[in-house]
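Omission of a single protein chain aside, the complex is shown with its protein chains in their original locations.
By written order: A, B, C and D. Residues from 1 in each chain.
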Amino acid sequence: MAEKIGVYVCHCGSNIAGKVDVEDIAKWAGENLDDVAVSRDYKFMCSSLGQQMIEEDIKKEKLTRVVVGACSPHLHEKTFRRACSNAGMNPYLMDLTNIREHCSWVHKDRAQATEKARALISAAVQRVKYQEPLEPMFVDVNPATLVIGGGIAGLQAALELADAGYHVYLVERMPSIGGHMAQFDKTFPTLDCSACILTPKMSEAGQHENITLLTYAELEEVSGSVGSFKVKIRQKARCVDYDACTGCGICVEKCPRKVLDTEFEAGMGNRKAIYMPFPQAVPRVPVIDQDSCIWFERQKCRACEKLCPTDAIKFDQQDELIDIEVGNIIIATGWKPFDSKKIPQYGYGRLANVYTSMEFERLCNAAGPTNGKIVMRDGKTVPKSIAIVHCVGSRDDRHNPYCSGVCCMASLKFGHLVLEKTDAEVYSFYIDMRTNQKNYEEFYQRLLGEGMRFVRGKVSEVTDAARMPTEQGKLIVQCEDTLIGRQQRYPVDMVILMGALEPQEDARELGLKCGISCSMDGWYTERHPKLDPVATMTDGVFVAGTCQGPKDIPASVAQGAAAAARVAGMITKGRVMIEPIVATINEQACSGCKICNNMCPYNAIEFLEDPGVSRVITALCKGCGTCVAACPAGVITGAHFNNKQIFSEIEGILWDALQPADDSSPQAEPVPASAS
Amino acid sequence: MSESAPTNGNGNGKAKGKLAIYWAASCGGCEISILGIDTKILDVAAAFDLVMCPCIADGKVRDIEKMEDGEIDVCLFNGGIRTSEQEYMARLFRQKSKCLIAFGSCATEGCIPGLGNLHNRQSIFDNSYTSETDSTENPDNIRPQAVTEVPEGSLHLPIFYDTLKTLDQTVDVDYYLPGCPPESPRIWEAIEVLLSGNLPDKGATIGENTTVCDYCPRTRHNKKIKEFKRTWEVIPDEETCLLEQGLVCAGLATRAGCGALCPQVNSPCIGCYGPNEGVEDYGARLLSALASVIDSEDPDEIDEIIRKGIPDPIGTFYRFSLAGSLMRRGKRPAPTASSQ
Amino acid sequence: MKYAYYPGCSLESGSAAYDMSVRAVIEQLGFGLDELDDWNCCGATEYFSQNELVATSVIARNLALVDDQHDQLVAPCAACFLNLKKTDKLMAEQPKIRAKVDQALAAGGLRYQPGRVHVRHLLDVLYTDIGEEAIRAKVVQPLTGLRVAPYYGCQIVRPLNGFDNPEYPMKLDEMFTWLGAEVVDYPVKAHCCGGHMTQISEEHAFELIRRLLQSAADYRADLILCMCPMCQLNMDMYQGRVNNFFNTKFKLPIVYFTQMLGVALGIDMKKLGFGKELVAAEPVIRAKLEGQMAAATK
Amino acid sequence: MVAESHAAHLSQFMKDVIADTPGGQKVVHCLQCGSCGGSCPNGSEMDFTPRAVFAMIAADRRDAVLQANTMWQCVSCYLCTARCPQEIPITEIMYALKRMAIREGKAGGSDAPALAKTFTDFVDRYGRSFEFGIATRYLLFNKPLSMLKMGGAGMSMFAKGRLALTPTKIRQVKQLQAIIDKARELSNED
Partner (left out) sequence: MSEQVFEPKIVGFLCNWCSYRAADLAGSARITHAPNIRIVRVMCSGRVDPSFVMKAFSLGADAVMIAGCHPGECHYIEQNYKAMRRFHMLRQTLKAMGVEEQRIQLVWASAAEGQQLAEAIDKMVEEVRELGPLGWSGNWEENGERIQALEDIVKEHEEAMEVTA
């Protein structure tokens, strides 16, 4: 039975009509394309009047299919589907073709743009004939949520959800929650003490009845999909009985093995083989670092075990796998600092008094290894001059092309702390000062007033090769002062490298487990950079904080809260709709060749041994269609993107390309009459 | 044409039906396969009068020409259309038959003669008639001519086309019977269907809707291919899927019907039974499936694996189906001049 | 495939010591290096300053002369190495330049397919292809006690070398630890020696040379190892004038790394071209290695 | 990469520089960070640092750039290129500016063009460079005074057998000259 198709071409004001002859196309479609019953153009098809027009036509003209030529389906597909639904038509019998973003907005020549729009409309008309009614699927949402990462973003998200009454599993790789923020001394621009504002949140999370804290634990595996994820967590062996330990700290005190703390203290201080990373750690349960512990090294010592008043030390503890079920996942895994050794001309690792910014954070932290005294590597000399080098590994195509965003403000903070605590001169070597958040520019002004010196120029090198007596024994920072256009050398005592914020080493790997992707530079990709910044392309997986890109504390907190709000919304609604765009296998025809099974990264294609055929587990299928294209027997169908639909679309899109004399169709032949 | 069943002459007292078998560009193997139905040929003879079968019985074109349109009940047409005479015969049988069946791989998808579509008339003739080729002795460089003048008048030879076409690219076809050749038991099954009167929809392939793998007894695991091997390079293990051993086995894309004869004797399927039901392009399917399981994410390595393992992609993917594929042929330089 | 050798003009005259020591060392290591027949000058930086196409065509002739038996072209001179490598890259990546260079080469009856020849610096070949094990095995005179300052200069390590860090190279440092020398890790080892500036604006060049000598002296180096004729020339020939100009007293021998490698391999110093340098190296080396050298000769 | 569609908006000088430098289109991405000017071993002697030159190119200050000493002070050490965060082929741009200055007759202030010419003349003729000939001829014509200063070192070099008095000539010098002639001819076509 022939379809009755309605074609609706939108002017979008002059956005489309300015470059595409929409009236002509609507008329042409009505007259020339098969099965088109109604064809109209209209000023704004997405307006309520435009939608109403479509709805009325569906009812009055008994349309069976609708084609809209307007903007991107990413913008208004839902709108027009709803209109069709309202008129009683299955929404999947509508096709929206993009004659704005892909046509009128990007082509200069009106005639050419019109020709292209015609082809696109023709394609949609051919395609829509073969579209099939589909029913959306719904799944229930498990109200528990997994938050990965116990930094400030993850903490915020966890607390928001827990306070709203929902259960949260908070997984943190380190022995304590707190993240990078716990390492900082002050926070810009307000200069309030980082620990003072963070630790209340940490202990709240530690005690919250709705939060299950899993520290010293990592995500092992995720399966399932939005609403019902099944997650495996690896609880690494602490060698300390979590429940028995009271956190008294005797074990730490008595442990004879000191090791360099490259994590919390950024290599500036030591810790014991059994340790809590810092005094305010949550939970207050130490862990044994098996790589440094004398017992694990040569089966001697056991001092901690002997002295523990509650017998909490368990050397034979093993890693444990914990299975949990959640409805949503929030990833808040943060960042790692750039390895400044990658820029050898800055001398880090070779020149003693070149510091990374994390090292300097610990150096000026009152709870740090020097109790906040700013001294050089010898542990006593107070520097007389300090150079702060911006953009170390940021804004640099050889390392990270992006701006790390927070370093300008962090340098101002460092400048302030140095000026407050010492008599040293502070130079800041910058390319552009970026201080564009609330009260940031004011902070810059403040530092100008405090006498911090600003040199506009990217530092070329830091060297100990003196050229003149005044440079002897100093670190010389060489750069072009671009504001005066001359090469300059600044002899200083200490250099701080403001290293870039980089994605975590295993960000891609974790992303793969959760089914989300990273952009070129390794940060997680959000669903939409402006309008959907915490959702991802995978339903039920959200991102918050710096794992999505460099950002400061206020932005991380805001994102953590935003992600929590999105999850809370899903939980409140109770069920979630899944697009019915999935693959199905015709099991009768399947020969069980097993080409498709490995095609699916979601393990959505199972092999049924008994009949020897494959079957798609609909709930797991994400609808990419890769198996459809791979099936050698052609027995897998991809809903809404099946072969017939796409072939027809290709036919339509090339309606004007076919050679006039095509002798392939026997009917068009001049058949010579046989002798009779 | 397919609305009415062929006349059933099986002792119902009705007149016997008329059966024609014809060959165009083909090897004759299809006729041999018909004879392979053995004593059942007697049943066929009981049901039909054989009005034409150049391979095994006498029959005159002019007798066919004299028939009424639709007078022949069933025509089994094998071979592709390579010359004007073959096209004429295809049209003639179309006109005179109620039910025209593309019989065998050549008629359905072009088969081996269709590989000529990588060339054109000029290059095929050059190759066939030039003394420079080892197998040809033609010192006077004599070429077939479409028209030869003799004292008695002009003699005409059919012209040779640049492109071999399948039967359905030439005339309307009612049913398809694939295979190179169609296996005798499948032929008998098809005849039974025709005799039963319980006909499938027009355009259907009379055969199975599954692939050779369904009949292949080998065990299958994960498919990941680092290297495609040529048949002479390995003696395959007899238990495991040949493709998983690196051999290009076309069984997964090829319609069942043969009973997986080749894989059962340790030889990979070459795809003679053509595409499965509903597949538009056999080669594209096989190509897509094989490429999908290449075990590399490096473009250069992928290219290398393909170049090394599949030096002749057309011969691998389109051995039987080039003429019937979406692309139909290789790029033709320019239409050849009118002289043959 | 075999290695072709492109000595470059300097090694024919001014830097004969480099050439002699390269050949001696290669022979001692049992490695084949066939001199490219009828090679021409790489043009240093001078053609590129005037006409890019002529520059690349002149260089491409050398690449085209490499026969089918050879797929590696080894250059010991920095400028030659960079120019050969740069031309191969330009031809590979810039179709317009390639088309014209093809035409120019054709005028001389030659052809070059970019990428066919791998241009290598000698250090890379010694370090990577011959390698630590083979070199260590042949050391008969360890350089124990000798403080050497490896000097890489600029063009070898930047920007196309692909075998070492362009900013802080280490391969030569490592090689000399194999030989037992004390390697001085001084900060200017990849800074510029002034290149042809000595010809154009010598005061500026003197300052650049002074920085290098100063830093090596600060780090108490006994001698500077170099791997480019121009660097050797600038630091050696001009050392006296630098001293006059700045009123300094540098007396640092500047030798080719292959010369010292040769010493470690036990090759006679005459065969290595010692004595051609203006700041004499032999006394310094003998003084530092005396005891051992005597022991070795026994 | 500069999109073709944007190239129209660049200054004429910028367009010329891009056209004359392989990979030169990167120059439009200059951030003005100054890591080139800061790194240059000769940077303190330059009229304008490379960074400033790029700003001047963008501002179409052709004469000021081509008459400056900047590119002639370049020693081709590639340190700027290695450090440029935008991966601009700075050394190659310096070569391009040298060529443009010579072509447009603006390279007055430096001896470098003369040295370059002397050098390549010898190579054109012999196929090899000839240090003694280059040095004497260049100094004779350009810096007779410094020849006296050089005398001592030159004599020592000679004494050490490091200065050849006769040039080496390659066998197929005709072939080389044919290549050079063809290349000159082709480069004049643009």
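Here is the rule we use: a residue touches a chain if its C-beta (ideal position, glycine included) is under 8 Å from a C-beta of that chain, and two chains touch if they have at least 3 such contacts.
Computed from a prediction, not measured in an experiment: that's the story for all the values here.
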Residue, one of B:Lys223, B:Arg285 or B:Arg319, that touches the chain absent here: B:Arg285
Touch criterion as defined above, residue of A:Ser14, A:Ser517 or A:Gln588 at the omitted chain: A:Ser517
Missing-partner contacts on chain A, residue numbers: 72-74, 98, 100-103, 105-109, 111-113, 115-116, 119-120, 123, 508, 512, 515, 517-520, 525, 529, 537, 581, 599, 601-602, 622-626, 628-630, 638, 641, 643, 646-647, 649-651, 653-654, 657-659, 661-664, 670, 672-675
Absent-chain interface as seen on chain B, which is shown: 61-62, 65, 84-85, 87-88, 117-118, 146, 156, 158-159, 161-163, 165, 280-281, 283-285, 287-288, 290-292, 294, 296-297, 299, 302-303, 306-307, 310, 312-314, 317, 325-332, 335-336, 338
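Just so it is clear, only the chains that are shown with their structure count from here on.
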Winner on C-beta contact pairs when A-B is weighed against A-C: A-B
Geometric centre distance via CA averages, chain C-chain A, whole Å: 48
Computed distance of Cα centres, chain C from chain B, in Å: 69
Centroid distance [mean C-alpha coordinates] between chain D and chain C, Å: 22
In chain D, residues with contacts to at least two other chains: 83
Multi-partner residues of chain A (each touching 2 or more other chains): 345
Chain A-touching residues of chain D, taken from the complex the two chains share: 31-40, 43-44, 48-49, 51-52, 83, 85-87
Complex contacts: residues of chain D adjacent to chain C: 20, 22-23, 41-42, 45, 72-73, 75-79, 81-83, 91, 95-96, 98-99, 102, 110-113, 115-117, 119-120, 123, 127-132, 135, 138, 146, 149, 152-153, 156-157, 160-164, 168, 170-172, 175-176, 178-184, 186-187
Chain A - residues contacting chain B, complex: 588-595, 597-599, 612, 626, 629-635, 643, 647, 664, 666-667, 671-672, 674-676
